[in-house]
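Left out: one protein chain. Kept in place: all the others.
For subunit A:
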Amino acid sequence: MNDVKCECGHVNPHGTVLCEACGKVLDETDNRKELLDMRYEGSARRSQTYNKTIIDKIWNFFSSVKVGVWLIIITLIASILGTILPQEMYINLPPDVYYEQEYGWFGKLYYQLGFHDLYGSWWYLLLIAMIGISLVICSLDRVVPLYKALKAQRVTRHEGFLKRQRVFGANSEAEQTDLETVKKHLQAKRYHVREENGDILAEKNRFSRWGPYVNHIGLIIFLFGGMLRFIPGFYVNEDLWVREGETALVPETNEQYYIKNNQFILEHYDKNNKTFEKALNRAGEVVKNYQSNVVLYQREGEKIPGEKPKLKKLEEYKIRVNQPLSFNGYSVFQSSFKTEFKAMTFALTNKSTNQAFGEVKVDLTNPQEKYDLGNGYSVELLNYFPDFEFDDNGEPSTKSRVPNNPAFIFRMNTPDKPKGETSFVAIRQTIEPFGNNTYKLAFKGIETKNVSGFIVRKDSSLWVFIIGGIIFMIGVIQGAYWNHRRIWVQRKNGQVWIAAHTNKNWYGLKRELEAILAGTKLTMPDDQLQRDKEVKEVV
């Protein structure tokens, strides 16, 4: 459990493999191998011995890269599962019906396992969160010791350390001028050169070692942005339907903004236009434009629900696909439309003579009760069913408040039938409950109106994602386009030893070394890893 004192005098934390200062191998089991494992500078990452408390146990669990990789693999598999069948938000039936009906026993199982809302499930969220924790702890557990080790390194290194570098060579013949030349070359190559007792340590681009950790910081900011979306008001994604001519409150705006839909426009490509003729013959009707002409209002003064708001006109705008109306962080997108019945017209007609006695126009959202046609003719609306069906008792009733299938019970008052005649009128259906009527209400026409479907969106977390993304890329670039290179030129046993290390691109390092040693008597050091391979191949 104690810190380890190296023979060079440096005190290393427990678990250190290579002395931070001189590079001597401290862990004796490591001594047998030919080359040193230089990962994290042999520093004491994840000290297994601090395993006493539950905190340390949790810490060590998340500190393991193996655990991190497994978490990612499990999350990947879960994400794949979620794409097999459509998710809950993309279906238009209740999920308990939909999955079994569409996909049989597999669909039922899929629903029972909760995969219909996989990406919103608690366990999926937990997996993502655990990846986040693993990312933080893995990074911290490696970057801190690595930073300390690189900071503590001395110029003069232990023989064992130098000998067991991948690129290593010894020279018996060397002159002082050679070392001077090497130093000049190193400096010309932008190496940071340190000298101690005639030994040289040249180092460059140490910052590239921090690339992965910068990258992880970006990822964590990214995850943090995802978390921000749960905070009320940070992220809004709501549907809004507005009928033509109506003014509606924009949701999630603290009852501040209202939108009036003046007109919905649907345009198709012109079939007679020569340019599009061929394509249109093949594809049929193609929509050119979905557009809603709207007016944006802001409420003035205080108001309680139910009161008519005082509205101030802010702007008129034509909302088209990809051209949303934007205000105060909100964007209103054109996303859909539907057509609703608005009014139905009937003519009061004598069944035998077919003579008409005037027309009745029934507004389907706000019908009138009495319609006076003059000359003693009038029609009364006794009952109105906007979404007509027969209920369990066989009586006419309505399924909803939306006029999808309107039906009416009328009383027709005429001079020759002073008591009136009752008629039940639905689409393509007329019932005369009290026997044969003399008069009927003949269907004349139906008016429709458009309803625009909007999506109201606000995303205050977007800038967090942008910053996270930028930092992520900085980390990638930092780690990918620069290499941390070190070259040791040291006097040992009357010889000049040269060793070199890089975290990647060994070919580049060796080429650089050749240029540095050019014009001196010093020989190019060997790549011991390559030599070993060659030897093995010969044997």
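The rule is short, and it goes like this: a contact is a pair of C-beta atoms (placed from the backbone, for glycine too) under 8 Å apart; a residue touches a chain by one contact, two chains touch by 3 or more; residues count from 1.
By definition in this document, contacts and distances are computed from a predicted model.
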| item | value |
| --- | --- |
| UniProt protein name of the chain not shown, from "Thiol-disulfide oxidoreductase ResA", "Probable sugar-binding periplasmic protein", "ABC transporter permease" or "Acetaldehyde dehydrogenase" | "Thiol-disulfide oxidoreductase ResA" |
| Residue in contact with the excluded chain [from A:Asn293, A:Ser397 or A:Thr523] | A:Ser397 |
| Residue, one of A:Gly9, A:Gly104, A:Gly120 or A:Gly329, that touches the chain absent here | A:Gly120 |
| Residues in subunit A touching the chain absent from view | 50, 53, 55-56, 58-59, 120, 122, 125-126, 129, 132-133, 136-137, 140, 224, 227, 230-231, 248-249, 251, 255, 304-307, 365-369, 381-384, 386-387, 391, 397-401 |
